[in-house]
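Structure provided below as structure tokens; questions to follow.
One protein chain omitted, others in place.
Order of writing sets the chain letters: A, B and C. Residues in each chain are counted from 1.
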Amino acid sequence: MKEFVYLDNAATTKVRPEVVEAMLPYFTEIYGNASAVYDFGQKCKQAIEDARETIGSSIGTKASNIYFTAGGSESDNWALKGVAEAYKDKGKHIITTKIEHHAILHTCAYLEQQGYEVTYLDVDADGLVSPEDVKKAIRPDTILISVMFANNEIGTIEPIEEIGAIAHEHGILFHTDAVQAYAQVPIDVEKMHIDLLSASGHKLNGPKGIGFLYIRQGLKLKSFIHGGAQERKRRAGTENVPGIVGLDKAVEIAMATMDERIKKESELRDYLIARIEDEIPFAKLNGHRVKRLPNNINFCFRFIEGESMLIMLDMAGICGSSGSACTSGSLDPSHVLLAIGLPHEIAHGSLRLTLSDEITKEQLDYVVDHLKEIVAKLRSMSPLYED
Amino acid sequence: MKEFVYLDNAATTKVRPEVVEAMLPYFTEIYGNASAVYDFGQKCKQAIEDARETIGSSIGTKASNIYFTAGGSESDNWALKGVAEAYKDKGKHIITTKIEHHAILHTCAYLEQQGYEVTYLDVDADGLVSPEDVKKAIRPDTILISVMFANNEIGTIEPIEEIGAIAHEHGILFHTDAVQAYAQVPIDVEKMHIDLLSASGHKLNGPKGIGFLYIRQGLKLKSFIHGGAQERKRRAGTENVPGIVGLDKAVEIAMATMDERIKKESELRDYLIARIEDEIPFAKLNGHRVKRLPNNINFCFRFIEGESMLIMLDMAGICGSSGSACTSGSLDPSHVLLAIGLPHEIAHGSLRLTLSDEITKEQLDYVVDHLKEIVAKLRSMSPLYED
Amino acid sequence: MYSEKVMDHFQNPRNVGEMENPSGVGTVGNAKCGDIMRMYLDIDENGIIKEAKFKTFGCGAAVATSSMATELVAGKTVQEALEVTNKAVMEALDGLPPVKVHCSLLAEQAIHAALWDYAQKNGIKIEGLEPPVNDIEELEEEEEY
Partner (left out) sequence: MYSEKVMDHFQNPRNVGEMENPSGVGTVGNAKCGDIMRMYLDIDENGIIKEAKFKTFGCGAAVATSSMATELVAGKTVQEALEVTNKAVMEALDGLPPVKVHCSLLAEQAIHAALWDYAQKNGIKIEGLEPPVNDIEELEEEEEY
């Protein structure tokens, strides 16, 4: 029997019904302009400030340091371009890694065109950045270090606290793209020395089209979207009140259930990894086995190619991904898998399965059963297998 | 008896119930990643392409020229910065007007810091830009002309077709900020020689946090948000599918009802203008009397100040605005009212009331009755009145 | 956005109006927001403010602070009235939003201007009173981004 098993939660998630419920009144009832004088608009303003409060406390900071954006990509672009511009008199060197999301890498490429210099740090075979490498890359003109909290493809969680400490010892700003990690694992911007943090609502069962950038108090940062005086003059555009309210609710639930989800998802993750490793030959786990997002499973199956696998899984009602979510329309092998040292053909045969808290063990059994057959079938067609 | 009369539709609108209805499945049922391989994601992709089709045809262009953004401000920032960067080798001069929205003006100020030159055209007492002035401002290094389709404060509709023709005669790109005009009055990008057009969903009873930029086919434009390959690699970020679906529905309804709304709202508008002019002394209509958005009423009441008026109106359940929506938190007098030649004290006493198709004549009678009293009361307190 | 006290003083402003023969009158304006406040004082031979009246062209905060200021100075001596600073007025109103703090300066300056007029007319000097300024400059710096 065909089931439906959604295992692409690192790409985007189902919005929780409670979140939709919370948003609904803000479409058709409390729709006034949040920046207006009238009381009707002040209700929206209040809802926004409440959300800022929830989110601020979720990462250990004040509400006033949270700025709403349209999502993770905008937050990443803002953080990098905003720091680059504000601190260009101090220097034009940025340190990041080879395994960042394209929202960071393409923004860095853009900054390089503008005359900035970017150092892209290598990672080890598990995808870990070495704090030692970060330290070595620092130059007198380094203005920013940007290292993702957890990788979106292979799930590896980076040593953020150590890197943050190094950045601050050297008086350098530290940004982290926490789009995958936020509300999935604990984050404390003070303890971890984080100056800027990007997050996106739709990765945590919240709405699409909303995200935020945390900006440490007192930090100078140029605006990215210029215009009206919203977000204390730092980010223009009529406030997306329903989106913000939905994000508030999603964060509230995600934070309240975090411990429990981590436990449940880690167990399921390790169960799936074990079954695949036991039952499918030539399967290699990508990413760190322990320092790993609770919901991420990523394998390379030698001799076969990712898209074919995805289509066959889809025919069995299983949604997975290969390479990063945003580029599965693309043909390039994942830059992350290349960075951890995989050759092209192997990097092409990757499969990412990412859990939600709704997934059951039975569903994972269904997945492994199909996956075994699919891998076998594709290998029988492959000119590389048993050749 | 206290009523509730929402007359701030130029700031933001109520989302139509049909729009919410259309969005709902995309939160909790069809939530897959639109860029994914699996069929579940392709459903989202299809919904996006359908929306692109609806919007393309609403302004007389192909679907593929429509790019989704997070709203009007992002569209404006993208259009200006994107052209500035792509054409900087051709020249660094931009022509715009003194009455643009801050999303244009502040972006221009930013570009000036980057070494661009911007000519800000004057307008006449009605807020009209003269095509002759546009022609005179053109220089060999002019790369872009940006003139808003209709002004957000005073409702004046600009001679876009003439200005577009002039731009194209001179081989210069033409952008129009149509955030206020789109789906309120007919727009044809071919006939009007428009190369780039900004619009925002929440101004037409669609959702907040979604908008689009029309980009003429073949036009080179640098990306503004770098990252994933969404929107044909031009605008990164996981697609806001519910927002896009909501916008689709809102546009569909707005286009289908446009003629009828124009007729109804223009009549109500002229009725309200006539009553105010007849019954309240020292009241001056701002903006052009005929070349005017159907839903815009803007008056200055001498000797009194806008915010006081707004608070008193609010106490009677009437939502209006003074100055532009985004800056009513600000103290500066409206740059638009100053540009049409009003002195500071008078510019401070402005009131903008903007209609929706739900407003009735009875509601407007209620408004005038209260407005008369409020103006009288505030004048009795004013040191400027009968002095 | 405003406290209940502000709203009360805005909706029911005390002491609005003019005065026939004021002991002192002062008008001040705020360059930034274009608002104007006029304060009338009736001061008896012992230097006690018997009554204060005002007219204001300005925002809700400006009206409320004018109203509150007239209440605060009534019954005080000229010297005591000098202590009715903008902070005192704001406190009496349970605070103002940050963007409106400067409005309360109008009230303080209006009192000072009226006292100055009174001092000039009577050829006396009030300890600590400076000549009024025509324009109240923005005192706080706005955050720059």
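Going forward, a residue touches a chain if its C-beta (ideal position, glycine included) is under 8 Å from a C-beta of that chain, and two chains touch if they have at least 3 such contacts.
None of these values were measured; they are calculated from a predicted model.
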item: Sole contact to the chain not displayed, among A:Val147, A:Leu173 or A:Ile304; value: A:Ile304
item: From B:Val123, B:Leu221 or B:Leu313, residue that would touch the chain that is not displayed; value: B:Leu221
item: Per the touch definition above, residue among A:Lys263, A:Arg289 or A:His344 touching the missing chain; value: A:His344
item: Contact residue for the chain not shown (choose from A:Ala274, A:Met315 or A:Ala376); value: A:Met315
item: Where the missing chain touches subunit A, by residue; value: 303-308, 311, 315, 329-333, 344-345, 347-348, 380-384
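Please note the rule applied: only the chains that are shown with their structure count from here on.
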item: Innermost chain by mean C-alpha position; value: B
item: Geometric centre distance via CA averages, subunit B-subunit A, whole Å; value: 33
item: Cα-centroid distance, subunit B relative to subunit C, in whole angstrom; value: 40
item: Residues within subunit B bordering two or more other chains; value: 307, 311, 329-330
item: Multi-chain contact residues (two or more partners), subunit C; value: none
